[in-house]
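And then subunit A:
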Amino acid sequence: MAKLSVRDVWKSFGAHEVLRGLSLEIDKGQMVCLIGASGSGKSTLLRCLNLLEPVDDGEILLDGQDITDPDLDPQPVRQRIGMVFQSFNLFPHMTAVENVLLAPRRIRRKRREELLPEAEALFARFGLVDRMGHYPDQLSGGQQQRVAIIRALAMRPEVMLFDEVTSALDPALVGEVLDVLRALKAEGMTMVLATHEMAFAREAADKICFLDEGRILEEGPPSAIFGAPREDRTRGFLARVL
Partner candidate 1 sequence: MRLAQFTLSAAMALALGANAAMAQNDCAAGKTLKEGVLTIATGNPAYFPWVIDNDPASGKGFEAAVAYEVAKRMGFAAEKVEWTSTTFDQAIQPGPKEFDFNLQQYSITPERDQTIDFSEPYYNAAQAVLVRKPTVDAGAKPELASLKALKWGLAAGTTAPALIASLVGPESDPLLYEDTADVSEALKAGQIDATLMDLPSALYTAAVVLDDGVVLGQFPAGETPADSFGLVFEEGNALKDCANAALAEMKADGALAAIEAEWLAEATGAPVVK
Partner candidate 2 sequence: MRRRSLVIATASTALVVAAIVLLVPLAPGWERVQKAFFNGEVFWKTFPGLVKAFLVDIMIFAWCAPMIAVLGLVIALARDARSPALFPLRLFGMVYNDVFRGVPVILVIYLVGFGIPGLGLPRPWNSPYIWGTVAVVLTYSAYVAEVYRTGIESIHESQRAAATSLGLSHWDVMRFVILPQAIRRVIPANMNLLIALQKDVALLSFIGPVEVLRQAGVYKSLLANFTPYLGAALIFLAVTVPATRWVDRMIARQNAARS
């Protein structure tokens, strides 16, 4: 059974249809990269997966359970699905470690001292242990994104969503964030990425989905999509970005 399965999801903002009957299967431990032009629906899909946006129609199953059920409390679902955004991720009035500890403290109802060792271990793993007491504006963009990833991981999610997490970064800082993503994949984390890093997608992804006008026009292993795209529009897109 797929870890996450999206079935015929529709979503519009006003008259603008952003997702038009989109379907997608994500297996446990898979890294799926969503590619496509801006406005093709990548971000909206991720926001729907995290229940930040309600879907208009269709269903999303997490371990076989429909999470789009309006009677369902969305909070426990969000705790199982972590998300990292393009920018304005961290809470600027809190230090890095406070950012990370906020959700576990409020949701797991544990004291700071009990949670600190686990947080410290995460900071140590991503080479940020000396930045724990820093405020976001004292960190580089790459460090901020790594803290944001640590913050999501602190809730021990089963799936991680990444929405263009490197797009706002200096090219020099992109590498350190991608290294973190590789490390997570190596651990077997289920991941969905919206990305423009084609080289990274080609190298690391298990599956590439090309989104076009709110649908998945073409999907497959990187070698197939990048090596021999079937659709003209896929070819056109790749020609523009590569």
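On the choice of candidates, all candidates are chains of the complex that A comes from, given by their letters.
We take it that contacts are C-beta pairs under 8 Å (C-beta built on N, C-alpha and C of every residue); 3 or more make two chains touch, one makes a residue touch a chain; residues count from 1.
Just so it is clear, the model here is predicted, and its values are computed rather than measured.
Here subunit A is displayed by itself, and among the listed chains 1 or 2 from the same complex, it touches 2. Put simply, subunit A touches candidate 2 in their complex at residues 47, 50, 52, 75-76, 78-79, 81-83, 85-93, 102-103, 106-107, 148, 151-152, 155.
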